[in-house]
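Note that this complex is displayed minus one protein chain, with the remaining chains in position.
Let's turn to subunit A:
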């Protein structure tokens, strides 16, 4: 009895701990429940780069991260999947189109030279470009699709007109020569953007700047055919151009502006094209509805199972019910501790594991009843019920784990969530069945008032052992 008491104390402590964990650490919700966009971006090979190695993938991931940060989404998740994919989760994004445009386009960065005698046009077009961009930002809030589309068309025309004012160098100075670009603080609140080219790029850049220095013409920096910056070149570089492969764009930038430009430039230096191969967007309200119905399903399922167990197995059924509730608390706390992101399939896995958690108890109680029928004492019956059911419980759980392992290693995002929650659930269920149910059963049968066999097996008819053998 002493052993049972201390086990019971341990279980109570664990339950309190589990409730505390559940109360303090919320289980993070997947995008299908909280709403948002999930994009899978595939990195494509090119003639120059025929194989995506970890290095390329990492580089692209960095760029994507930069782009995602540029979107201003809170709590984004960016992770590599397999050998050539990047998964981006943007919770709460209401404008997936913008995200897709920013993330999915193959960035093409090029440094071009302004054509002679285009200064006034450039100034005018630059001004309207800024105006249109600001308007676009405003419109996005209003959800007026028609006006947004109209404005976007205007921006596109504007960008095309701007592109007309510049010409490519020969050979073109593209992003592949750019090694790094980042915001750099100067004195006071001003920021610059520092550029670094490789050897070939440095040579091309020196040529470009030599031609432009002192003429009042600017370098047009184009990202995806959109002019993102047009710095001038001071006259002192007229002799040799800006050599050494390093340059600084000075423009009294704010921190954000400098970083933005830096990120855009780095994104343009991306050596490989990317393509969005999967997009899934769930509206926030839709997600909330899903949570609600999933919780109904979980509670509904649990209650049905609880009722069934008491109705069929009487006192042991009630004990199984207590361990089922303990099981649910433990499993939920395990999710919280391990930071399992809860998705719809994950919840399904959890609900299913409730159904399966009963199995261990059913196996034990069926065995106990059998032993009772064959004329054994209550204590012996309960004991051998637990003892003899164990190998079945173990075997059946191991096979479930094998399936879960296969799903976890080979499955994709959502599928992994299901496998993990189901596997954890099965593990916890085994623990609660052989500790919690067992302890409570032995405590119950140590109480004389609860020792009536009718409570364990209604209409018990002890069968003679000899007859069983026949």
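Following the convention adopted for this analysis, a residue touches a chain if its C-beta (ideal position, glycine included) is under 8 Å from a C-beta of that chain, and two chains touch if they have at least 3 such contacts; residues count from 1.
Criterion: contacts and distances are computed from a predicted model.
Chemist: Match the chain absent from this complex view to the correct UniProt protein name in "Branched-chain amino acid ABC transporter permease", "Protein-export membrane protein SecF", "Glycolate oxidase iron-sulfur subunit" or "NADH-quinone oxidoreductase subunit J".
Modeler: Options "Branched-chain amino acid ABC transporter permease", "Protein-export membrane protein SecF", "Glycolate oxidase iron-sulfur subunit" or "NADH-quinone oxidoreductase subunit J" considered; the missing chain's recorded name is "Protein-export membrane protein SecF".
Chemist: Can you work out which residue in A:108, A:121, A:169 or A:396 touches the chain that's missing from view?
Modeler: Candidates A:108, A:121, A:169 or A:396; residue touching the omitted chain: A:396.
Chemist: Touch as defined at the start, partner being the missing chain; which of A:109, A:155 or A:351 qualifies?
Modeler: From the options A:109, A:155 or A:351, the contact with the absent chain belongs to A:351.
Chemist: Touch as defined at the start, partner being the missing chain; which of A:114, A:174 or A:281 qualifies?
Modeler: A:281
Chemist: Quick one: say which of A:162, A:404, A:424 or A:440 touches the chain that got left out.
Modeler: A:404
Chemist: Would you write out the residues of subunit A that touch the absent chain, in ascending order?
Modeler: Spelled out for subunit A, the touching residues are 32, 35, 40, 42, 94, 96-97, 100-101, 104, 143, 145-146, 149, 275-286, 289-290, 293-294, 296-298, 300-302, 304-305, 308-309, 312, 344-345, 347-348, 351-352, 354-356, 358-359, 362-363, 366, 370, 388, 391-392, 395-400, 402-407, 409-412, 414-415, 418-419, 422, 469.
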